[in-house]
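All protein chains of the complex are present and in place, except for one that has been dropped.
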Amino acid sequence: MSAQKTAQDQDDVLAMLADSINVWVGKLSEIVQRIVDVGPIRSVVNWGRIYSLWPVNITTACCSAEFGAASGARHDLERFGVLPLGSLRQSDLLVAEGTITKKMAKRLRMIYDQMAIPRYVIAMGDCAISGGLFHDSYSIVNGAHEFIPVDVYVPGCPPRPEALEQAIIMLQEKIRHSKVYERG
Amino acid sequence: MILSQEREQALIKKLKDRFPSEITEARVVRRSRPEILVKPENLVEVATFLRDELGMDHANGVSGVDYNREARFEIIYHCSSLQNKETRDIVMAIKESIPRNTPKARSLISVWPGVDNFERETFEMFGITFDGHPRMEKLFLTDNWDGPPPLRKEVRFPTD
Partner (left out) sequence: MTVPEKPAPLAAVESSRTADSGPQTLTVSVGPQHSGSGHMRLIIELDGDIIVNAAPDPGYVHRGIEKICEVRNIIKSIPVIERPAIIDSSNLNHAYIRAIEELQGVEAPVRSQYLRCLLNEMNRIMSHLYWLSIFGVFLGHTTMFMWPLGDRELFIDLAEKLTGARITHSYIVPGGVRRDLPQGFADEAIKRIAYFEKRLVEYDKIFFNNPIFTSRAKGVGVLPRSEAIAIGATGPTLRGSGVDADLRKDEPYAAYSKLDFGIPTRKEGDSFSRAIIREEEMLESCKLIKQILKDIPAGPIRRKAPIVVPRGEAYSRVESARGECSFYMVGEGGDKPYRVRFITASFRNMSAIPVLLKGGHMADMTTAWWSVDYWPVEAGR
């Protein structure tokens, strides 16, 4: 009994120390959040996020042809900072292009979970909004919002590249006015 | 352009001469489209004859049709020949009927290796098993659909 008591005392001291450091660090991170999420620093951080929205290298269905055309020479998406480069972990944008089958939905959800915060989703095409032309088919999911949170919806079958550019601009506006630590 | 149906009639005659009892029906549907109806148990020999003697060196595809009102499935193999330029337009349809409640058929993968994926698709869409196929599994519908084979007529759409 006495051996346990001394162990408990030692544990208590360490635990109390750990707790107080925890509280101190927690309060510190709250303070950092409050400082960053205000005026100038927030604008700078959001400016960095807006002009480097890197999408994931995943194509879902036929809207990928218009995404490809939008990345091409006439409607260059790279001038908005959109460049599919690097790995999944370094990407911030998931463009659900076109019809999402149940088989692809599982993978899209895995990809969304693996992306680092902040992450944004554009549902491109009628099929990603509500199932589109194939809405009654046996193998598809009626819309991307069934399993991932969507930020911008782009209608069209397929949407013109100009519509996709407008979607990126809308997303940029949305990010510009949002808090830095909001995404969770 | 050849307008008569001589070449197609000649092909059918050769087939009927060689397999008088195995081929139950034979006709020319329209230009360049002869078709024969074969008993399921003789399918492999007829197909081998088509490939070796009549030069049908590849299969264009395998289709399954669900004639549920007649309680049968029909499997159609389309094949054609690339050897001579003059006969490249002919697509021979080889049909077989199997009963709907015992959907089993012989695979033609030993005759035309290209029918591999088509037979797998017919398996997953209709539930017809092909004996002799090395990998009788789903092709497109893994994780996509866990109900009955979707192209059967009893599977209805919500909007139908």
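Should a chain be cited, it is by its letter among A and B, assigned in written order, with residues numbered from 1 in that chain.
Heads up, the rule we're going with is that a contact is a pair of C-beta atoms (placed from the backbone, for glycine too) under 8 Å apart; a residue touches a chain by one contact, two chains touch by 3 or more.
These figures come from a predicted structure and were not determined experimentally.
Participant: Looking at the full complex, which residue from B:99, B:113, B:132 or B:148 touches the chain that isn't shown here?
Facilitator: B:113
Participant: Just name the one of B:60, B:97 or B:129 that touches the chain not displayed here.
Facilitator: Considering the complete complex, B:60 is the one touching the chain left out.
Participant: Take the complete complex as the reference. Which residues in chain A touch the chain that isn't displayed?
Facilitator: Touching the chain left out of view, chain A contributes residues 56-62, 64-66, 68-69, 71-74, 76, 84, 88, 99, 101-107, 109-111, 133-134, 136-141, 146-147, 157-158, 160.
Participant: What residue numbers in chain B mark contact with the hidden partner chain?
Facilitator: The missing chain touches chain B at positions 1, 29-30, 32-33, 57-61, 63, 65-66, 76, 78, 82, 85, 88-89, 91, 93, 112-118, 125, 135, 137-144, 150-151, 155, 157, 159-160.
Methods note: only the chains that are shown with their structure count from here on.
Participant: Can you compute the centre-to-centre distance for chain A and chain B, using the mean CA position of each chain? Integer Å is fine.
Facilitator: It comes to 48 Å between the two C-alpha centres.
Participant: Report the residues of chain A in contact with chain B in the complex, numbered from low to high.
Facilitator: Touch residues, chain A against chain B: 101-103, 106, 135-139.
Participant: Would you tell me which residues of chain B are touching chain A in their complex?
Facilitator: Spelled out, the residues of chain B in touch with chain A are 140-145, 147, 150, 155, 157-160.
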